[in-house]
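The complex appears here minus one protein chain, its other protein chains still in place.
We call the chains A and B, going by the order they appear; numbering starts again at 1 in every chain.
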Amino acid sequence: MIQVENLAKHFTVRNPQKGSFGLLKNFVSRDSKILKAVDDVTFKISRGEIVGYLGPNGAGKSTTIKMLTGLLVPTSGHLEVNGFVPWKSRQTYVSRIGAVFGQRSTLWWDLPVIESLELLQFIYKIPSATFKHNLEHFTKILGLDEFLNSPARSLSLGQRMRADLCAALLHNPDLLFLDEPTIGLDVVAKERIREFILHINATRETTVVLTTHDLADVQKLCKRAMIIDHGKLLFDGALETLQTRFGGMRQLVVDFAESYAALEVEGAKLVSRDGNRAVYAFSREHLSASELIRRLSERFGIQDISVLEPDIEATIRLIYERNLLGVA
Amino acid sequence: MTYRAATIAGLTTNVFFGLLRASVLLALLNGQSSNGWNSSDAVTYVVLTQAIMMFVSIFGWTDLMNAVYRGEIATDLLRPMSLFGFWFAQDVGRAMAALLLRGVTILVISSLIFQIKIPSSFTQILALLLSMMLALTISFAIRFIYNLAAFWSPDARGFARFASVIGTFASGFLMPLRFFPDWVQQVLNFTPFPHVMNTIIEIYVGSFSGSGLLEALLVQTLWAVLLVILANAILARASKRLVILGG
Partner (left out) sequence: MVDLKHQLELYRRLLGAQLRSQMQYRVGFILDLISTMLFTLTEFGAFVLVFQRFPSIGGWKLEEVAFLYGMVEFSFGVMDMIFAGFDPPAFAQHVRKGTLDQFLLRPSSLLVQVFGSDFTLRRIGRIVLAIGILVYAITANDIVWNLEKILFFPFVVLGMILFFGGLFMVGATITFWTVESTEAMNIFTYGGSYLMSYPMNIYSDWLRKFFTFVVPAIFLNYYPALFFLEKPDPFLMPYFVHFLAPVVGFLIFFLSVQFWKFGLTHYQSTGN
């Protein structure tokens, strides 16, 4: 479905000239540097997969998505989706994909949702029967009927996201791009969106590429994860591998009352110590936080304690900074 | 870099419009004088209006109503300070920046292109500065009042546009009030708008002297006081309304 080989996107960033003739110098100056937003990335995604595309802000996620959706032209490398080179045949290509960007809506702000959907029916040239069938189906599982006749501006974030998902899928795309689909939503709304994505993937074999900051999205939806940072693909494989190797570890930060010589404790790994402060890593499956605290307090005097939940951002940072994957 | 490019773009546009407006007035005067103004007065008028239009926000201002619509004003009202004073202080800062950064530059650039008058006496310069401060106060009070419409109506932006269109005409920004028929000038003198721009210009080109100057400043002061009182009275009503509606 998606084939990416040695894909790269470099931006030229100008160094602004300072001083009184700075503006003039800017016009003639060649003083600029190359920013490698995406640097030599290779991967393949097959039909029906749900892939989590992860990385911190500015890592190259959205640049990749923009190239995959045909919004950006790559600097070099090979990119083929569904037999198309996205940016070369934009109109034909985008009629086969769907995209939802969590931060912005495709709906007409002041129009009732249904009118936006009808406009999209026309734009995508969706046959009436297909439109009717899909609309009924999505209305039922997404519960759209409560706001189908309300203008988009009056929808809550969760309602808007449900309407946007419907809008992105009306034309039966083979491929769906989701950029932060659960951002800003409450737990219930998030769960509803995730259920829906799973349902679409299962019933229609729609391939889904998903970027998110929410680890729960990934855990619930993806079997496979790709991690990008500084434009380089650091990890591409099963989510389980990632979690057992690096993630899923909670951290316990302990401030001891005094300085102890040996701080090792059974079931948790001593990650670091600095003066009277020590950090332990432990996994939820093997040990509860209260049990670990009990074990520690039996042996040591404790002043303060805090638990850090595993967070994809931190895990990825860790992977990058410590070069755990052995990639430069 | 982009900021400076924008500044240069703004300056060029400003000077260019000055050039066009001056061409029209010079062609009308055709080397003659009219109602006491000659070509040099007319050109000075154009340059000066171009230089202070940002200072007195001749095209209007909607920051306050935007804050009302975003619901930020409720928290401001809880603070132990005058909302009018708070926004006025900000506007004075904005106006001073506009005057010193843009206004002065426009004056300097324009003086290279046009032969403009320079105020001669110390009294005149003093009166000019005073008049500008009063004009800013009047302009701000007017803008503050129509921004307060946001407490009552969701369409305050419409009022703002309305007011700024009237303002450009009645303050003497579109054409010198002096060239209007006498009856129009008399009608406009019953409104505060001429004191937003026209009074400054008349003082600058030296139309007033002695008691005339004093009178002009006195009338301007009266309008400033009146409008500030009015603005605060409406603000008090607006705050009450906000309390009743619960933000």
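As a working rule, a contact is a pair of C-beta atoms (placed from the backbone, for glycine too) under 8 Å apart; a residue touches a chain by one contact, two chains touch by 3 or more.
Note that this is a predicted model, so its numbers are computed, not measured.
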Check: Considering the whole complex, which of B:49, B:62, B:137 or B:168 touches the chain not shown?
Finding: B:168
Check: Among A:34, A:73, A:238 or A:257, which residue is in touch with the absent chain?
Finding: A:73
Item checked: Residue ranges of subunit A at the interface with the undisplayed chain -> 11, 63, 66, 69-73, 87, 90-92, 94-95, 97, 99, 101, 103-104, 106, 108-111, 115, 119-120, 122-125, 151
Item checked: Interface with the unshown chain - residue positions in subunit B -> 2-3, 5-6, 8-10, 12-13, 16-17, 19-20, 23-24, 26-30, 34-35, 153-155, 157-159, 161-162, 165-166, 168-169, 174-176, 179-181, 184
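Just so it is clear, only the chains that are shown with their structure count from here on.
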Next item on the list: Can you check how far apart subunit A and subunit B are, centre to centre, with Cα atoms defining each centre and the answer in Å?
Entry: 50
